[in-house]
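Step one of this worksheet: look at the structure below.
Only one protein chain is missing; all other protein chains are in place.
A, B and C are the chain letters, set down in written order, and residue numbers restart from 1 in every chain.
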Amino acid sequence: MRFDLSDEQQLLRSAAREFLTKELPMAEARRLADSGDPHDRRLWRAMAEQGWTGLAIAEAHGGCGLGLVDLAVLMEEMGRALLGGPFFASPVFAGTMLEAAGAYEEAARVASGERVATVALVEEGGVWEPEKLGMTSGLAGRKLFVQEAAAADLLVVAARDAVVVVERGAAGVEMGEMPGMDTTRRLSWVKLAGPAGKVAARGAAAVAAIDRAIEVATAALCAEMTGGMQRVQDLAVQYAKTRKQFGQPIGKFQAVQHACADMWVMTECSRAAALYAAYALDRGTADARFAVSVAKAYASDAYRECGNRGIQVHGGMGFTWDNDTHYYYKRAKASEAALGDANYHRERIARLTLDERGEGNEPRA
Amino acid sequence: MRFDLSDEQQLLRSAAREFLTKELPMAEARRLADSGDPHDRRLWRAMAEQGWTGLAIAEAHGGCGLGLVDLAVLMEEMGRALLGGPFFASPVFAGTMLEAAGAYEEAARVASGERVATVALVEEGGVWEPEKLGMTSGLAGRKLFVQEAAAADLLVVAARDAVVVVERGAAGVEMGEMPGMDTTRRLSWVKLAGPAGKVAARGAAAVAAIDRAIEVATAALCAEMTGGMQRVQDLAVQYAKTRKQFGQPIGKFQAVQHACADMWVMTECSRAAALYAAYALDRGTADARFAVSVAKAYASDAYRECGNRGIQVHGGMGFTWDNDTHYYYKRAKASEAALGDANYHRERIARLTLDERGEGNEPRA
Amino acid sequence: MDLDLTAQEVAFRDEAREWLAANVPADWAERRRRDEPMEERFAYLRRWQRRCFDAGWAGVHWPREYGGRGATLIERLIVIEEMARVGAPHLPGVIGLEMVGPTIIAFGTEAQKQRYLAKILSGEEIWCQGFSEPNSGSDLASLRADARLDGDHYVVNGQKVWTSYGWAADWCELLVRTDAGAASHKGLTCLLVDMKSPGVTVKPLRQMTGESEFAELFFENVRVPVENAVGQVNDGWRVALGTLMYERATLGAGMQVTFRRQYERLAEIARQTGKSGDAVLRQKLAQSRMEMEVMRLAQMRSVSRIVNGGVPGPEGSLQKILWSELNQRLQQTAMEVLGVYGQLAGGAEAVDGGQWAYAYLRARGNTIEAGTSEIQRNIIGHFVLGLPRSY
Partner (left out) sequence: MDLDLTAQEVAFRDEAREWLAANVPADWAERRRRDEPMEERFAYLRRWQRRCFDAGWAGVHWPREYGGRGATLIERLIVIEEMARVGAPHLPGVIGLEMVGPTIIAFGTEAQKQRYLAKILSGEEIWCQGFSEPNSGSDLASLRADARLDGDHYVVNGQKVWTSYGWAADWCELLVRTDAGAASHKGLTCLLVDMKSPGVTVKPLRQMTGESEFAELFFENVRVPVENAVGQVNDGWRVALGTLMYERATLGAGMQVTFRRQYERLAEIARQTGKSGDAVLRQKLAQSRMEMEVMRLAQMRSVSRIVNGGVPGPEGSLQKILWSELNQRLQQTAMEVLGVYGQLAGGAEAVDGGQWAYAYLRARGNTIEAGTSEIQRNIIGHFVLGLPRSY
């Protein structure tokens, strides 16, 4: 039994850490977040050259064919470095949906980084569960909270009865900004008036593809959130060691020190849960949905709470724009709301473990 | 504006504190709790002589005719001293119900302390809300969680359509123990097979009487709970000042000190809420039900949390039988569950403030 | 226990209510949501203070001889609450009205009273306070800005941070070290400093919300006349502490009304979106509503205690803890009610123009500003409960 990274995964982590430290130092991540356009094309190409954009897409479909645990390792490093732009939207979410829907050609072009895609999923009122979607393959209506639509070449539209690929520039596609607090990933509304598109999957196959992509994206998001928590923790601990008040480093005061310890506990737990969610999806274990909900319910609360404590440990400094923590704090909120918040996933856990003798119910020893 | 005790109420408080310190020192309260019979007849007579058993019952009905704020003052002291037995069940709960139902003769005998009464309210499954009761004036079935039935002369039965007074010894009345963790007030089941009884009120009048008694008893219970919190806090603070570890009084460590500060905050808030609930019921303000739910929702969580922190501050000592805290902790649990827990009262607050423009909704300035 | 207002207080409240109904600018509700240059906003607010002042509603608690109405604490709270009830614009001279003015009244010379008080009331001169320093946040006694006597002037050097309205202020109540040899909280003096003095530099301090409510102040050889010391020289700690006590006692005053307004709006949104039928959100909303009520009651109790003979005590820490932590939970609950929409900072889809996202972020500062939650618990532990100092 090995609940830990393989040697290759450890190499991947080191490489990612090294690359991101060099290519996306904090000052640069801040600059991108403040610039109004977090999608850095140069950085994108460099990541594509590393094979990252195709990491978890099968070799047969133009990717590297690594697993979801590898993807989680990478996402954690990206979350730590505050990488914004379309990485999550394109190879992770849209790429998975394209591949699952059998749109291999498009998946390959996303995997190579040549094209940027995004998923149009959420509808009016925040509806996003596949079975509740209103839009049909006719593609009439609005999709909301579409990530990095401005940077995307392709829209992968999740409809009630189909997965449809639409060129961003197609006639009948209109879009506009939805300014959110997290400026590392822009949000847009997309208005569709029956644009031409390629139906990648229909009916049950479409629902399955959307569902698969949601589960994978959720697990990847949890890994990314864990990386953010780690960074928030590191910043706070570092500050607690150096900032002095009343003649002591503030980290010597238990109120501060225990807040740091809480952050550590939450980060460790979130990491274990996110890694397991990725592993379970990868292996297709019976408890995979349960594992994803555990990871997202946990991370949704934990990332926000790490932010709360991280800012509090910094005192007034933590409330300034100059401090890095707020970028993570804002992303924590965006991530919390995306793909189901903690309340949503707790209810899903209840459905799996309380009502039926469900998949999360069998001891695995 | 005076959100504080009147001079008379302050005198009542001092007198109660003095009386209880002398007549019910902690060792005696513990002895009674451990004895299997917490109803001390000598103490009961002494309290009756003070006029306490008739405190809030109208002079015309044999009581002292003081208000509910006075009752709250007294209950807080009783909660602090860990007074058990039928005081809450008899003059507070049953007395109010008898008076509200127009059974003045019985109310007077309860007010004088001559007779001990208790309310039979709760039914199978924990049902207790007047509109959900199953028992009718025919008095067939079981009532559960009846407080100090063993000490009572009279059972005041809250039925769906009536308030009926039954002699404990009447034919068709059977009862048995329901051993609870709080041994300062015994619980019983009472099985009724149509015993003879006096119907004090019927129909809407009965429902109103039951309702009034529940509101008054709940407010009084919150005051009693506040007294318990105060005592738990006092014990913990005292211990934190004297117990040394690592060469320091443990209260110097922020983890311990802040736990004590939390207890203080909770006790202050609970006191304000309990006093106001009593005041609002006394004055019949439009927000009285809201005030009662605020007090009970707050106190239900706060008493338990004070207990949690109080025990934790004491470390291993707090987990021993020898330490006084556990008696309060157990009563906190019994009080939390009685007359609606925090979840119940929060839902009632939601009904009053969220759904309708209800009574809790109008600013009072 | 008697919570009714007296006939006189009712009359006073009705008067305030009537005046506010007739005078609160109709465009404020709309305008406050709009992005406008902060100077423009400030000029607008100044006009509002002037209008309040002309009608006698600025500094009602000040003694009549200094231009106030000599209002009781209750009356003062009535004004604060009535203003909050109708969502009136806030008074931009609040620091002067609530803190500096009362300090000058209590500690100032006759000449200082003549010079400063009237202009504080009218809003003609805006004040700020220079207390916190980069290395003296929670540990105020360790501050290092110093004033060296040079003839009939002090020469001030140092830096202050977290100065509310620092970017707008004409004057500053500045806490500086005048006796370097004295123990940490001795040897401090409060100076009244003209912000137009040479050597004063003001830098806006950008918060995580993107705004700059606060400023950093830099003092480089700033000359301040000796007669501008308020209170005794080297007695500045006592002068400043009185001010902070005042701050903690009144800061929460209008809040419960503001929270109530937010709650009502949130309840409305919840009803409109169907979220009010969600049992889980109902619990969280009710919890916040309960906390607001408890805060209101605890505050009435504190006020009652002060009215019945007493100055604000360390119990002010109770209010501080209640409003700051309540607001953080409330804003988180608002986010859960709004769901994915909560994060929107603007745009057509944002609820209420994005003010919920702003309120969520802004609330994060509540447990830090005006004394962190940790400091408040230290105060309660030490000064209320008598535990040993933990810091």
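Some notes on this structure:
As a working rule, a contact is a pair of C-beta atoms (placed from the backbone, for glycine too) under 8 Å apart; a residue touches a chain by one contact, two chains touch by 3 or more.
For clarity, every value in this text was computed on a predicted model and none was experimentally measured.
Taking every chain of the complex into account, the chain not shown here touches A, B, C. Checked against the hidden chain, the listed residues B:G169, B:G284 or B:G316 yield one contact partner: B:G316. Checked against the full complex, the one of A:A16, A:A223 or A:A240 touching the unshown chain is A:A240. Only one of the listed residues, A:A208, A:C269 or A:A286, touches the absent chain: A:C269. Contact with the omitted chain, checked across B:S6, B:S112, B:T285 or B:N308, is made by B:N308.
Where chain B meets the missing chain, the touching residues are 122, 125-126, 128, 144-145, 176-182, 187, 189, 244-246, 248, 253-256, 304, 308, 311-312, 315-316, 318-323, 325-326, 329-330, 333-334, 336-338, 341, 343. Residues of chain A in touch with the missing chain: 1-6, 9, 69, 237, 240-241, 248-249, 251-254, 257-258, 260-262, 264-265, 268-269, 271-273, 275-276, 279, 290-291, 293-294, 297-298, 343, 346-350, 353-355, 360-361, 363, 365.
Mapped onto chain C, the interface with the missing chain covers residues 278-280, 283.
Methods note: only the chains that are shown with their structure count from here on.
Looking at contact counts per chain pair, the maximum sits at B-C. We define each chain's centre as the mean of its Cα atoms; on that basis chain B and chain C are separated by 40 Å. Distance from the chain A centre to the chain B centre is 51 Å, each centre being the mean of its Cα atoms. In chain B, the residues that touch at least two other chains are 253-254, 258. Multi-chain contact residues of chain C (touching two or more other chains): 374, 377, 390-391.
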